[in-house]
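Submitted below is the structure of interest, expressed as structure tokens.
What you see is the complex with one protein chain gone and the rest in place.
Read from first to last, the chains carry the letters A, B and C; within each, the first residue is number 1.
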Amino acid sequence: MKKPFKYALQKLEREKVFRDPVHDYIHIQDRVILDLIDTSEFQRLRRIKQLGTSSYTFHGAEHTRFNHSLGVYEITRRIVSNFTRNYPSVSEHDGLWDTNERLLVLCAALLHDIGHGPFSHTFEGIFNTDHEQLTQAIITSPETEINQVLQGVSDDFPELVASVINKTYANKQVVQLISSQIDADRMDYLLRDAYYAGVSYGTFDLTRILRVIRPYNHQIAFDYSGMHAVEDYVVSRYQMYMQVYFHPVSRGMEQILQSLFARAKFCYLSDDIEMKYPAGLLKPFLEGTWTLKDYLRLDDHVMSSYFTHWLAEDDSILVDLAYRFLNRKPFKSILVTPDELVQLKTALNNELVAAGYDADYYFGENSSYDLPYDYYRPYNTSNKTQIELVTKTNQVVELAQVSPLVNALAGKVRGDHRLYFPKELLRRLEATAAPDLNEDQIMILAAYVTEHNDVTHHIQQRLF
Amino acid sequence: MKKPFKYALQKLEREKVFRDPVHDYIHIQDRVILDLIDTSEFQRLRRIKQLGTSSYTFHGAEHTRFNHSLGVYEITRRIVSNFTRNYPSVSEHDGLWDTNERLLVLCAALLHDIGHGPFSHTFEGIFNTDHEQLTQAIITSPETEINQVLQGVSDDFPELVASVINKTYANKQVVQLISSQIDADRMDYLLRDAYYAGVSYGTFDLTRILRVIRPYNHQIAFDYSGMHAVEDYVVSRYQMYMQVYFHPVSRGMEQILQSLFARAKFCYLSDDIEMKYPAGLLKPFLEGTWTLKDYLRLDDHVMSSYFTHWLAEDDSILVDLAYRFLNRKPFKSILVTPDELVQLKTALNNELVAAGYDADYYFGENSSYDLPYDYYRPYNTSNKTQIELVTKTNQVVELAQVSPLVNALAGKVRGDHRLYFPKELLRRLEATAAPDLNEDQIMILAAYVTEHNDVTHHIQQRLF
Amino acid sequence: MKKPFKYALQKLEREKVFRDPVHDYIHIQDRVILDLIDTSEFQRLRRIKQLGTSSYTFHGAEHTRFNHSLGVYEITRRIVSNFTRNYPSVSEHDGLWDTNERLLVLCAALLHDIGHGPFSHTFEGIFNTDHEQLTQAIITSPETEINQVLQGVSDDFPELVASVINKTYANKQVVQLISSQIDADRMDYLLRDAYYAGVSYGTFDLTRILRVIRPYNHQIAFDYSGMHAVEDYVVSRYQMYMQVYFHPVSRGMEQILQSLFARAKFCYLSDDIEMKYPAGLLKPFLEGTWTLKDYLRLDDHVMSSYFTHWLAEDDSILVDLAYRFLNRKPFKSILVTPDELVQLKTALNNELVAAGYDADYYFGENSSYDLPYDYYRPYNTSNKTQIELVTKTNQVVELAQVSPLVNALAGKVRGDHRLYFPKELLRRLEATAAPDLNEDQIMILAAYVTEHNDVTHHIQQRLF
Partner (left out) sequence: MKKPFKYALQKLEREKVFRDPVHDYIHIQDRVILDLIDTSEFQRLRRIKQLGTSSYTFHGAEHTRFNHSLGVYEITRRIVSNFTRNYPSVSEHDGLWDTNERLLVLCAALLHDIGHGPFSHTFEGIFNTDHEQLTQAIITSPETEINQVLQGVSDDFPELVASVINKTYANKQVVQLISSQIDADRMDYLLRDAYYAGVSYGTFDLTRILRVIRPYNHQIAFDYSGMHAVEDYVVSRYQMYMQVYFHPVSRGMEQILQSLFARAKFCYLSDDIEMKYPAGLLKPFLEGTWTLKDYLRLDDHVMSSYFTHWLAEDDSILVDLAYRFLNRKPFKSILVTPDELVQLKTALNNELVAAGYDADYYFGENSSYDLPYDYYRPYNTSNKTQIELVTKTNQVVELAQVSPLVNALAGKVRGDHRLYFPKELLRRLEATAAPDLNEDQIMILAAYVTEHNDVTHHIQQRLF
């Protein structure tokens, strides 16, 4: 299945480089990569933040998906360049690197996030978009510039790129470079998010990992000698989730965003509420008639501009939520255990209603869980999940078997479940007896305000 | 003139810190500083990029004025903390640090850029706003949240903060910490812009400078022992201007932005052109009736959202310019000497017209010059400009006198003058003889495309 | 027990700073600290490497104990400066920081390693010195310059400093800053050894830890909010032990050193061997009559100079071992399990004898184990070992209870047991059948040379 890549031959006369704070330089060697970067769909990623609401907690983290996509491309390029030099396949059965895959994997790396829109996860919940499907559509639909560029390689090239991203491509090595427990995507975002947030937790020894990553038996594996670098990567990933990605304050901003989207939808669709500002680019989404073209017009800037306009609307809930989001007034939260979930939800809702809040918009429930490291799953033979090490004598060992740190994290989901509500509720709780809460619960919530010394450690940990 | 700062006493019970990639932590110790950060006017800085169009050249540099303002505050805080410990004034005539100025200088540092709007310099040229006047207005106008917070310190506190920023405040030490050749503003932006752009040129030894900066004779000076660190700062500043701030490609994006604003204004004001999208938040600016409130509604996101909407307008020039800006298609440029300026401008304009371009929007002229280091100016006794070093024996030496590097840069403006035009013009020049250009000039312009080896070095340097 | 520290008042007129690659600057504020650094006993630390034979594996790690001692002092100084500002004791029972302890803890920090000699651990095994006892002696003996300087503070000051270092000092906070599971000593060496070795494993967020460390209830504890930084420190420490301090190659050099010392002793003491080079400074150690003065004349340079001289001696074993050490020819090793230890030792010894080696000098056994994190030990109330976190509500939590990573490491020793022998033995094993080894064992040893694919993973891991 050796395809002729006509475009592939179009190497740039002179390699171009982009300065990058994480990788020093991004190296562009192919005309098709440069042309993809120049498309309007890719340039649009400059207007979509990588970390959504996290920059409200870590103010340095204002970087975009454009920035990250270039990074994933660059890491992939370095890996492939290493594979080509050191592990080129010479027969169909050696399980090594098929050098013909180079351009395909580079394009897939660059475009893996192309379907993301503004505040993807929250937006999708309200407007029924799906960034993974949209990634496929942007690559395969003839109406995009990206598709046109990819067609220049070969007629079936867009479909091939799309299949790598959705993991159906036959060569698993190509897929695993982009999507696995230690892929170019994750390696870039850990380093990049740590760099921009200004935290040290996300750092690991990329140079070392790039030395020990290798094709092996039709899969991606790592030299055993790099075990500690890979272990360090898993630990870093865990720490970034616990300390940055799951930060309760960022999630408090996300809750506001979700309520804001929901209320805007409600207002536009309601016959009773007159909106001053036209629905404009949002209209097809409110009406459920959106097309790919409509989707590609959206970005963080467009959404933020709507928020600013909504400040002048008449609906007080819409105005309030827009103000809270634009001016960083996150909902506060309390961590809940499964046992007390139902009771505490009811109590909080009652309190909100008593205080005059519409609980549909002023109460939120947020679960953030991650599986820091996944074991091998015997029932799922098609998709390898574990990280494998290859010894000098060509034995394969699974990472958690030799790393006590990884073993401690393996197979267990980590994270928490929180209930969100406006900070103002706390003041009220302090002032009045809340009939539906027991003493313990009032104490938990009131601890924000009063900072009493008599709440137990267990309680103290739960507040944010 | 020792004022009672009632607010000043309101220290936070517990210092708050914000993670910062440049300074590790921003330390907040005062209630008033936290309240200022929480205002809508300050939060708005999250939506205004620090470097405008530079992120189109250095993709990592996506940070905002929010980010930078916190940094200026933090550097100032560290300096003041050092002054308070080591150089407190004990008599009116000792020229040392008046510890009562602490809160004033911190607020001025935090708010020094508060009047900036979206793409300030370009926007101001078209819509007659002035970010320095607006900074004064935001601080002193009773309608802003910032003013309300500052009033909490004392009735005259807003005016005092504003006077520090506009350099009329009597205590020059306070002014110089915010505005001088080596102030907290410049120190932060050099380090920060270098960090985000991923270049090493802007780095200098901030720790050392913070050790040697000192109040001296009612001014700010530096211990002689820190001469090399200060010299290094001046050299870094020069290098950042030459290599980052004046980059021809960023300026090529600025030219497009300027034409885009101008064309939008033309279209909205023209009776002949029907605009589909309402002028909305821009209306008061188009009509010259804007108020402070109108100005505070603008940000990069709002502007960018207009650009996106304009893609659907009927005016082909507006559509084209919006497309070029959103999708990073910078104008190309040629460096010109004063001698050939008139002739080359005429020739290029003729070519543009012949090619069917409206030269009002497709031709640009851009001068970028900076004075890397300014000597003492004897005629200007009120505003010290040079950097002074104090020896162990209390002699004062001007920096350029002892540093050959600074001396090489002193008193000379550096930069260039460029003419901008669409890249497409080059293709045309190649294809057809251009009657108004002589052979040499065609060769210059065509060198982009043809990359002929027979253009001289002098010419080669001029293209971008 | 408030002592008058007359010396303590002798602050330097102007703080002195030493440039340091790890902490940027070491700040010296007291005359006594400067005088201690200037003593011959402290300057001698410039000639004693911090990591012994590790620089044979990590060539960058050539730093000395002088370097590290300044670093421990600096970290302690920063902690104490924080404690003095934020947690000064106001009553005997508040468990906070007694500001009178400042100079004492700084001196103890600076001098904690003063008794180290050349290649301490190996040297001690052969010559019966003890660096901990020597540290006490150097501080308390009137014949040293250090004692003289300390006496300048007060008559009992040397004894006080010595008691902090040997952990008998009454105030446990002072002791724990220098010796505990997370003390200034460990924090400095992890960062410093990582910096010089060029590995990233040892890095953790010192700035954060210095913010959250605090006196609490007459002990040292950490704010709960810094849990992840402390967790990261424990993980870093574990990784440095596994990857740097226990590196089998460095231990292979240590084995040679041990044999070299032993053989030199044998030769000097033997009546049959005539040494050309006089025992000189080693004589009192060979004869077991050494004094403190004799010990203070030794350093890495003196020892290394003996090695060079021994190259010209007649004893072939001495010459060979000196050559191996000076020219980095480490013994090779095999990892052994308790089960096979006896049999493998016997076999290897037989092989060595058969090959003509004197097994007393050409065979080594090395155990390297560390307890990455130690739990609370209820039976040992005097010496706290665990790391404790203090919540906002003043609850105390033990670190391993809230960190899965630390929990995975807690209470378990990590490391290995290895047998060492000359590389040349492997060549022999390959060539000849070794009668005392079974097939499996030959395969293990021969794997170095043959790199056969049929040794199992279990075996492969064991070789170095």
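Going forward, a contact is a pair of C-beta atoms (placed from the backbone, for glycine too) under 8 Å apart; a residue touches a chain by one contact, two chains touch by 3 or more.
Everything numeric in this text was worked out from a predicted model, so none of it was measured.
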Listed residues C:Asp20, C:Asp94, C:Glu132 or C:Glu159, member touching the removed chain: C:Asp20
Given the contact definition stated above, which residue among C:Thr308, C:Thr337, C:Thr385 or C:Gln401 touches the chain not shown here? C:Thr308
Contacting the left-out chain: of C:Ala108, C:Ile182, C:Ala197 or C:Leu419, that is C:Ala197
Over the whole complex, note the residues of chain C touching the chain we left out. 18-22, 24, 38-40, 43-44, 46-47, 55, 58-60, 62-64, 66-67, 70, 195-199, 277-278, 280-281, 297, 299-302, 304-306, 308-309, 311, 323, 326-328
Chain A residues touching the chain left out here are 17, 24-25, 207, 211
Would you write out the residues of chain B that touch the absent chain, in ascending order? 199-201, 203-205, 224, 228, 232, 235, 238-239, 242-243, 391-395, 397, 402, 404-405, 407-409, 412, 414, 447, 451-457, 459-461
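Here is the rule we go by: only the chains that are shown with their structure count from here on.
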Centre-most chain by CA centroid is A
Based on CA centres, what chain would you say lies at the far end from chain C? B
For chain A versus chain B, what separation do you get between their C-alpha means, in angstrom? 32
Rounded to the nearest whole Å, what is the centre-to-centre distance of chain B and chain C, using the mean of the C-alpha atoms as each centre? 51
Please report how many Å separate the Cα centroid of chain A from that of chain C, as a whole number. 43
Going by residue number, chain C touches two or more other chains at none
